[in-house]
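In this view, the complex is presented without one of its protein chains, the others remaining in place.
Chain naming follows the written order as A, B, C, D and E, and within any one chain the residues start at number 1.
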Amino acid sequence: MSRPSGRAADQLREVKITRNYTCHAEGSVLVEFGRTKVICTASVESGVPRFLRGQNQGWLTAEYGMLPRATGDRTRREAASGKQGGRTLEIQRLIGRSLRAAVDLSALGDYTLTVDCDVIQADGGTRTAAITGAMVAVEDALAVMQQRGWLSANKPLPLKQRIAAVSVGIYQGGAVLDLDYPEDSAAETDLNVVMTDAGGFIEVQGTAEGAPFDAQQFNSMLALAEKGITELFALQHNALEG
Amino acid sequence: MSRPSGRAADQLREVKITRNYTCHAEGSVLVEFGRTKVICTASVESGVPRFLRGQNQGWLTAEYGMLPRATGDRTRREAASGKQGGRTLEIQRLIGRSLRAAVDLSALGDYTLTVDCDVIQADGGTRTAAITGAMVAVEDALAVMQQRGWLSANKPLPLKQRIAAVSVGIYQGGAVLDLDYPEDSAAETDLNVVMTDAGGFIEVQGTAEGAPFDAQQFNSMLALAEKGITELFALQHNALEG
Amino acid sequence: MSRPSGRAADQLREVKITRNYTCHAEGSVLVEFGRTKVICTASVESGVPRFLRGQNQGWLTAEYGMLPRATGDRTRREAASGKQGGRTLEIQRLIGRSLRAAVDLSALGDYTLTVDCDVIQADGGTRTAAITGAMVAVEDALAVMQQRGWLSANKPLPLKQRIAAVSVGIYQGGAVLDLDYPEDSAAETDLNVVMTDAGGFIEVQGTAEGAPFDAQQFNSMLALAEKGITELFALQHNALEG
Amino acid sequence: MSRPSGRAADQLREVKITRNYTCHAEGSVLVEFGRTKVICTASVESGVPRFLRGQNQGWLTAEYGMLPRATGDRTRREAASGKQGGRTLEIQRLIGRSLRAAVDLSALGDYTLTVDCDVIQADGGTRTAAITGAMVAVEDALAVMQQRGWLSANKPLPLKQRIAAVSVGIYQGGAVLDLDYPEDSAAETDLNVVMTDAGGFIEVQGTAEGAPFDAQQFNSMLALAEKGITELFALQHNALEG
Amino acid sequence: MSRPSGRAADQLREVKITRNYTCHAEGSVLVEFGRTKVICTASVESGVPRFLRGQNQGWLTAEYGMLPRATGDRTRREAASGKQGGRTLEIQRLIGRSLRAAVDLSALGDYTLTVDCDVIQADGGTRTAAITGAMVAVEDALAVMQQRGWLSANKPLPLKQRIAAVSVGIYQGGAVLDLDYPEDSAAETDLNVVMTDAGGFIEVQGTAEGAPFDAQQFNSMLALAEKGITELFALQHNALEG
Partner (left out) sequence: MSRPSGRAADQLREVKITRNYTCHAEGSVLVEFGRTKVICTASVESGVPRFLRGQNQGWLTAEYGMLPRATGDRTRREAASGKQGGRTLEIQRLIGRSLRAAVDLSALGDYTLTVDCDVIQADGGTRTAAITGAMVAVEDALAVMQQRGWLSANKPLPLKQRIAAVSVGIYQGGAVLDLDYPEDSAAETDLNVVMTDAGGFIEVQGTAEGAPFDAQQFNSMLALAEKGITELFALQHNALEG
């Protein structure tokens, strides 16, 4: 097996995390997994959705979008077509669920964090890049909340753990880490994995596009994901504290 | 650990598959997993979507819905609110992807199979019940196509394999098979598994609602799913050929 | 004139009313007029619409839907097309208006009854079957309200009267009762009639699809409708008190 | 019983039919029933809807709207709210059905007549005024088609009959003709009747808003409607040929 | 240069302003610029939009529409297509902005004026006719508010100034005033100008459809607009006080 990019099977693309990428959001990160580039902002607004009112907790929600020409062929602008597609909704539900596993909503107060992940260039793995970058944007936003007095300065930030995400797959019969678009579109199986920095799984979503996969392949992919996510946690750490 | 239903950890609910449930569709099945009841119809229409024209293959697509009062509290009717929610789109994408792994689209001719899965009573596991029942409806519809001369009578039905699906999860610390609603809403982890009758995985979608899960728990859940799906294949077999 | 079904001109199809058809709704009925099958649920929610607030009365509203393959050809799912069609809105307005004539809204308290009529199999007369079945579901829901203490146990249920509905028409020159789909699609005139069990008319909606009808034909149709609805009231009575 | 307007029970409001009210449409009529004013235009376009292609017939469809301040309180503009309400759809379906009974679609050729009925001032009875006025606009449009050579000059216009419509009701216990808004909002029963100039009924739609009505009241209302519509046919005749 | 209408380059079409055109609105004007006819109503409702609550001021907003056959070819009804087009939104934003320059919102109290401009016949210049006519409708509505005691009888009406609008353009190389449709569709440049009766500009919107225009042409057009608007102010004055 030879990867189109020449990478080793267990090799991530070059990953960059740029904080304070835009100036208005409480947290704003440009995350790059090779040619995949996603702007992740975390916005703080006071108040919570109706279904949480009076429950003494905050909320976090996520939205996902792609610029129309982030992709090889132009995609129709969802604002113009009047609705978000199924893929978009599925991805933003995944991002939101994953990040809610990181944040201690019960210690967030009467605030809502809205995470926007907007892909400006797509080359496979946009959802996992988005989760990995948004984690940093959320942490920055929590720090801003503390600086502005919206969170107590005497308590730690309301974070339960960090999370990060990567895709793995079966390409030409072998397990590979961090699929780019040429691999992704030809992969037999595609698996998105979200983990905590304590080593637990938050989300595992695998789809056989071609031949079904077996338990052994599954475990090979999980092991690769674990390796890659460990590296991503180091990159998040460098970005935030390095 | 004691399940609310009193079932053993590896015990399915009572599953029933009733063919020819309604009279118009080429395939029509009522599938029941305990109190969860889903009408699955497979409709045959000539022609394929635009993106497949001229490619000499058929297509299969799926839609999912719930009657507003299939649930404990009334859910807003999606037709009235003007759009299908993210959960609905996510489920119907899963159903369609899974069934396309069962059907040999290249041998289907210029036809589209539309699978409608409508939940008339919900008690957990509606998506996996829908997949399991829709498989039978699709097989019935293919047989009708053959009887009507839309598929050659001299060839086998264009089926690559059968598929079935079940949910598993971690409930009170232990892995359990086929979660009903009381378990589902309290489960720490929820995993939906779609397999082929040759033992391969088509879809594995796991979400930690509470504590993250580890690789060992993951493999316990997969083993339970495999056991349950084997039983579902027997039930499909009885319904179709028994 | 010979009816496709072989029925006499003044003969209803076999009508069945099954209570408690699904388990969650306060009232849940499967109504069958021959092959036409409609699930009617009545759901109780506290509160009333904005335009009624502070007026010391309850409300009843209705929604209508059809499973996509309830019909001979598959109908597009309204949730997917993003709006309810004119026929759907017209029917659900009719159902709601009719049932509001049965319920004493001023004695209902601060509650809204939402009636959902979902056609799982269509063979003509779905709106009249829906009204006839929903009447029973509403009465069951009111009884549940009383059991739960939402309505006083010392007062009668807030019902002004029972209602039922049937279609009549001119088919091959003669008036016939309870048109099935083959008759409906060939009828010259189609008339939907809703009556109270005291013999009054609530709704009369007649449309000449082909030749106009005259006053004499009109009165023949009304007489047939009266006969059929009298039988429907007996069936409702048997279902509820028999 | 005394009518708010002082009219006799069987007396129409002053009805005016102004042809060529606007300059672009093939047929354009302002119809006034007292203070109710509706602009009815009939537009001719070549081609028919998809479901009629190749069937060698034309089509007629209708749309209905109200200016936001045609009513006592401002109504939300449907274009701004993003959909037509149920009442609007119900009315335009009625107008279209009624006018299709007047036009011989099989002799119309490959053309579609679109009738737009826009209420600029509402005082009850807008749908029946619209039908009565639109009949004249349609006839004018057919004549224009003949002048332009789109219809043969050697054949009569493709009209089967004229139609007109009026509302009747039970007000303070008695049957009255042509309800204005104060009567309409207080009426016990409201009945809209569409007839042909040969005396047949096309549509009869009666709703008991309060007490149910009986067969005798029904026949009184029909008789009043017949009287009023006879007068409307004379007014149409005067407008067109007078 | 010869104008299709035979008018002089600096000549307005015949302009008519008819007050109290419909009966329900607080202000209701039919404005005609030649064959362009627009019904302008001003409706008063208590309360202000959310973003203004508690700020002790009123609000004015505008909506614009066209009857489908106001134009030479039938335009699709925006209520049916489910959204207002870009041109409609652009025009109604212009009308609202312009009229808010005329009204002293800080003296309006907790009221919202909604201006509806509905074109019943279009022949170019509908937006400028709408602004000119709506000014009169707004002034009438303010007077009604005073009569009803919603505004103090001891203070002047909350008007800062009157406004009026006209279009000018470059047609066959020369500047012309008040373009009708044949000119508008052939013009090289189209300029809409809104002015106050004190001679100031509120809006100037110029678009080169063909060749770019230069500063000199620009000033010629502004001078024509100024002349025309002065005449329009006289017509408004005559309508209101004449």
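One rule holds for everything that comes next: a contact is a pair of C-beta atoms (placed from the backbone, for glycine too) under 8 Å apart; a residue touches a chain by one contact, two chains touch by 3 or more.
Quick caveat: nothing in here was measured; it's all calculated off a predicted structure.
Although one chain is omitted from the display, it touches the following shown chains in the full assembly: A, E. Among the residues E:106, E:219 or E:238, only E:219 touches the chain that is left out of the figure.
Per the touch definition above, the residue from E:47, E:72, E:156 or E:200 contacting the chain not shown is E:200.
When you scan A:18, A:71 or A:161 for touch with the missing chain, the hit is A:71.
With the whole complex as reference, residues 83, 85-87, 89-90, 92-93, 97, 101, 191, 195-196, 198-208, 211-215, 218-219, 222 of subunit E touch the missing chain. Contact between subunit A and the absent chain runs through residues 22-25, 28, 35, 37, 39, 41, 43, 45, 63, 65, 67-72, 74, 77-80, 82-84, 88, 114, 116, 118, 120-122.
The rule is short, and it goes like this: only the chains that are shown with their structure count from here on.
Graph distance from subunit C to subunit E, where chains that touch are one step apart, equals 2. Subunit B has its Cα centroid 28 Å from the Cα centroid of subunit A. Averaged C-alpha coordinates give centres for subunit B and subunit E that are 59 Å from one another. Of all residues in subunit A, those that touch two or more other chains are 82-83. Checking each pair of chains for touch leaves A-B, B-C, C-D, D-E.
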